[in-house]
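Input: a single structure, listed below in structure tokens.
The complex is shown incomplete by one protein chain, all other protein chains being positioned as in the whole.
On to chain A.
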């Protein structure tokens, strides 16, 4: 029980005529080391939800526990939570402000009193974790980098706090396919090497099919579905009600099934799909 939300309600503009209930009775547990994708239509409460994970928003009702501690609106505790749980906003490169890559990535740990060699080591680790070369880049102005590199510097500047969980809002939006692949691979490595908990908000089911193990579907401020990625992505008809199209591979598998190919449920990658097809071809076709 690393991140725990219990009966959480959240309203924007509470006690005004414009009150909007963005979360309704959300109860949810994310364990250490999980890789979770949060999906749903625009406006379903995804962003509101993840801002509760590091105490950027506080429930109007219910409570949030991080690593066993109930979140109170107290400064001393919040600092610890935000260090433990790093939140990467959408288009995080828009928030880059320092003049060198080093200073940008060093900003967080410096504020926490890290200095000298330890700071350098931390920055180096954070940059290398996202696949950027420290020697080549640390003195550069971040604004001279490509879009994909800037995105990774921005992620590194959160990583440098050595968070135990990384919450990412649309981490691949606007990136070219290569930049996208690289970020997903690096996040995967990070999780394997450091047991970093990963939570993604994403509209790209194809991305999530590659990296998430669990999917939570949000719908009008509540949790619509919650289950393993294979299970959720094989529920084409149900997903449709939530305005979600399954990943491309699952859709191809469904088409093949309709043509009489006996393809298993829960296909995620092109590799898995082609293996299934190969098996059917070798068996001499099923129709």
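Heads up, the rule we're going with is that a contact is a pair of C-beta atoms (placed from the backbone, for glycine too) under 8 Å apart; a residue touches a chain by one contact, two chains touch by 3 or more; residues count from 1.
Convention: contacts and distances are computed from a predicted model.
S.K.: One chain isn't displayed here; going by UniProt, is it "Putative tricarboxylic transport membrane protein", "ABC transporter ATP-binding protein", "Cell division protein FtsX" or "Oxidoreductase"?
M.R.: "ABC transporter ATP-binding protein"
S.K.: Among the options A:27, A:228 or A:271, which residue touches the chain absent from this view?
M.R.: A:271
S.K.: Specify the residue from the set A:56, A:78, A:190 or A:252 that touches the hidden chain.
M.R.: Missing-chain contact among the listed residues: A:252.
S.K.: In terms of residues, what is the contact footprint of the unshown chain on chain A?
M.R.: Within chain A, the residues touching the omitted chain are 41-43, 146-148, 173-179, 181, 203, 206, 243-245, 247-249, 251-252, 255-256, 259, 261, 270-271, 273-274, 277-278, 280-281, 284-287.
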